[in-house]
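Here we show just some of the chains, and they stay where they sit in the whole.
The chains carry the letters A and B, assigned in the order they are written, with residues numbered from 1 in each.
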Amino acid sequence: MTDDVTTTDGVTTTDGAPLAERIEAILLIIDEPIGLVALAAAVGSPVAAVRQTIETLVDDYDGRGHGPRRGFELREVGGGWRLYVRDDHDDLVADFIGGQAPARLSQAALETLAVIAYKQPVTRSQVASIRAVNVDSVVRTLLARGLITELFADAETGAINYGTTDTLLQHLGINSLDELPPISPLLDDGADGFDEGTIR
Amino acid sequence: MAPSPDESSVDTTDAVDPATEESGFRVSLSNFDGPFDLLLTLISKHEMDITEVSLSAVTNEFIAYLKELDDDEELDQASEFLVVAATLLDMKVAGLLPQGELVDAEAVALLEARDLLFARLLQYRAFKEVSTWFARCLHREGRRHVRAVRLDEKHRKKTPELVWSLSADDFAALALLAFAPKEMPHVGLDHLHAPLVSIREQAAIVVTLLRSAESVSFRELVAGVQEPGIVVARFISVLELYRHAALSFEQLEPLGELTLRWAAESWSDETLASLGADYDR
């Protein structure tokens, strides 16, 4: 096929690092399916070699290689490749997520949501400094619930700014953020300790 | 790896990152020439008498050393030096005291205090050394990549429907709660459960009591007061009034009765209003 590719499992790149490993490293961290060309650019190998290695990995994960079948599979969706839980285990995953995601938001999640609602756009570290606790996992929950969304990344720091979604407005029974009851008088008092006075 | 305790008290380069240590602050005294850290090690091992070390010479050298550092490094090094210098000074005070025959209890207590200071220095160094391990691990792990991928749409749809019961007003109330400044209390009165006490108010009471009598003892001044916070505030207000030369006090023996007399030549309510401003947040 291409000159710098050996065979099957043992496909290696020019620099000697196994191409399959490099591809797996990228596949492990991507959120969205990745196209062959982008993947080839990421691992620094020709598209043809990447395609061949992907095919090997698909077979491998499906148990047609030397190892056992995996609980995940490599699928091409919408022109890109991504790791998915094998369909056989969908029920297992659904049960697990059901157990992980309680139907009600915790007090911590609600308070964080309130801070984001009144102070948006706001970064995670700004919320953390107002709440005086780390809010990473709570922000993940709120994102997963579709109550907040990533608005934009700060041009300088790259920190992501968050805001609330229409889903939240629907839950609150209001049409726009302007209808949120004002809380300014008390906020003014409390604002001293915080960075800048952008609170409404 | 971990700073091995035995080695670290003998050979400093083994316990701490040699790079930072060797480029660190060196001192050159009449009886010692070498890295500052080694000096501390020798003192802490009692192999060098603290009283022989000229703190002012060390300080002069340190200031010269600081001038050659860049800003960030300087700040870290300077704050560290202050900590160590303060401890050294304490040790020196203890070290200069006579320690021949341990007859009186006071001398014994002072010696124990000196040991405690040695211990404090050792402890500080132990944490400082182990902090390099923290820095190393945090740096190494900061480069790792963990799988943290958003749940795939198919599975997200299966999460149980969110139960939402808050109205917009409830939500606003919650926001108020969330925005209320978390008390990141200053050390001091925050530890007391008592409500905050105003030093100014207490001073007003003290002024009234003092002006209505020839002399008042502090005991009388706090008679009937139950809350420790008020006693403290009243005492602070006495000190503040003393600063303003508004009163004089007399104590005939240590821990004896404290007698206060009004001594202000000119006193106005404005002075009272600005009293204790240092204590305002």
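Annotations
One rule holds in what follows: a contact is a pair of C-beta atoms (placed from the backbone, for glycine too) under 8 Å apart; a residue touches a chain by one contact, two chains touch by 3 or more.
Computed from a predicted structure; not experimentally measured.
Shown is a single representative of every chain type; counted across the entire structure file, the complex carries the copy numbers A x2, B x1.
The rule we apply is simple: only the chains that are shown with their structure count from here on.
Here the spacing of chain A and chain B, counted between their Cα centres, is 42 Å.
Interface of chain B with chain A (complex): residues 145, 147-152, 154-156, 158-164, 166-169, 171-172, 174-182, 184.
Those residues of chain A that touch chain B in the shared complex are 25, 28-31, 84-85, 90, 93-94, 97-98, 101-105, 110-112, 114-115, 117-118, 130-132, 143-145, 171-174, 179-183, 186-187, 190, 192-193, 199.
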